[in-house]
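What you see is the complex with one protein chain gone and the rest in place.
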Amino acid sequence: MSQHNKTDIHVSLRGVTKIFRGADGGASVHALGPIDLDLKRGEFFAVVGPSGCGKSTLLEVLAGLSEVTEGDVRFEGKPIHGEVMDGVGVVFQEDACFPWMTVFDNIAFGLRQTQLTSSEIDKRVEQALAMMGLTPFAKSYPAQLSGGMRQRVCIARTLVLQPRLILLDEPFGALDQQTRLLMGEELLRLWRETGATIFLITHALDEAAMLADRIGVMSARPGRLLDIVETGWGADRDSRIVETEDFGKITAHLWQWLRGESMKAIARSGAAA
Amino acid sequence: MTNDTVSWRGSFYLTAAFLLIWQITYMVIGDLALRSPAQTFTFAFELLKKPSFWPHLIETGKAFAAALVVAVLLGLAIGISLGLKKLAGDVFEPMLVALYSIPKVTLYPILLLTFGLGISAKIAFGALHGFIPVSLFTINAVRNVRPIFLKTGRVLKLGRMAMVRRIVIPAALPEIFSGLRIGFSLTMIGTVLGEMFASQKGLGYLLMNAIGLHNVDIIMAITLMLIIFAAGMSSILLMIDRRLHRRV
Partner (left out) sequence: MTFTGLLRLLVIGGLIGLIEILCRVGVIDNFTMPPPSRIALDLWRIVVTGKFNAAIVKTLSNAATAFVFAVTVGIAAGVMIHAAKPLRHALDPFFATYYAIPVLAFYPLLIILFGLGDAPKIIIAFMLGVVAVIVNTLNGLDRVPRVLLKTARMARLSRFATAIKITLPSATPYVLTGIKFAVAYALIGIIGSEFVMSTNGVGFEIAFAYNNFDNATMYPLILLVMIVSISINMVLVWWEKRLLSRRGLR
């Protein structure tokens, strides 16, 4: 198998297709694919596309939460088979904090069933708290925190497991624009500090353009990759790149692709998307 | 939800109003059918001091406690298993709802014939009243656990038992507790009702006996005791219920 060097392939998808069989004899839905894609180790990859194009389905396949109908998905060379792989972390759009636990316990949750000792768990949790700026809130309950803080807790919960691949499904979708920009900077910082491969789904073109090394543009359903855009940013970037001319060019390029696809998606969905 | 301090004041006024209405009704209707609040409270106190009363109180207490344990354990077991499995839940839940609508007192003779004239029949009857709301509320509670929590559990690679223990039950707890609260009251009613027939001991028996002898003092005193206990326990459980719901 491949050598572990800077440009080696971390995740590979070949001919990945997902078809949902209709419930109670209804029509089946060809949601995704076929998709061919390679993610390089340590890169920041974003996916944009119109509503209902299958972005979330793609993420669920990578997470191991959903099985492919056709095709092959590999993480570090090993096939993913409808089971969550070790070393993969997932952050969802919806607030997933357990309201009956403190922030500390929320973050420690995933570690409690491992073989780690209590003090090791405490150490890792405290590191994650510090990394996400949550240390003063360790004993608070999620209900006392804002939406942005709660998402940080969910991210921290993923970080303590020291994942090598982090999947994020529109993690900042429920937040206001300003918070999103700042959280984006946070995410870049984490990416630099952990060196993990990041796979981010977002509907916000500016977010993708600012954060990613490469951006995959998906078509309307059934979702296929229309183009992969290289941003060429340096690894030390922050939100100030939105002021540059190149930034505008990238978002314009993305919108060129997506305008037509988005109209198709809206036309298709008469009922709820 | 209402501010708790406001509702305490409200409850106080309500209780005062109730006592007032009681007193007035007594003054209108007279000694043949009623006793005044003061008389009833006094009589109840005296009754509680009598050694001959204690065996009855203990009998009802024992039967109720046993019925409660059965109702809660059975209800939780049924509720959690039916809540987790969609098909089983869809099939059995309407049956439970239908069972709930049957006047359970008509099923009592069947229990008497099955268990005989002893404490077991009372316990079974009390449990029969209580386990249904516990099950129904628990089914609903488990079903309504936010899917994102279950997804998170899968992503963190929790096994089935761990999912139930560490995510499903804590997430469903507020709603489960509401079912327990209602099950508590209904179990008590069922137990006392059961004691009114085919029993020689217990508060229900005393009540039935007093009806036959037209002993208004005892009827009112025991009714008062039952109401105070029921309302008191229910209020405490309600406070816990509200606190559990608030943290979500």
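Read from first to last, the chains carry the letters A and B; within each, the first residue is number 1.
What we mean here is this: a residue touches a chain if its C-beta (ideal position, glycine included) is under 8 Å from a C-beta of that chain, and two chains touch if they have at least 3 such contacts.
Because the structure is predicted, anything quoted here is derived from the model rather than measured.
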- Query: For the chain that does not appear here, which of the shown chains does it touch in the whole complex?
  - Reply: B
- Query: Which is it among B:K85, B:R165, B:H214 or B:R247 that touches the chain not included here?
  - Reply: B:H214
- Query: Can you list where chain B touches the absent chain?
  - Reply: 2, 6-7, 9-11, 13-14, 29, 32-34, 87, 90-92, 94-95, 97-98, 100-110, 112-114, 182, 184-186, 188-189, 192-193, 196, 207, 210-211, 214, 216, 219-220, 222-223, 226-227, 230-231, 233-235, 238
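In this section, only the chains that are shown with their structure count from here on.
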- Within their complex, chain B touches chain A through residues 146, 148-149, 151-152, 154-158, 162, 166-167, 170-171, 173, 247-248
- Message: Going by the contact rule set out above, which residues of chain A touch chain B in the complex?
- Response: 63, 65, 84, 89-90, 92, 94-96, 98-101, 109-110, 113, 141, 143, 157, 161
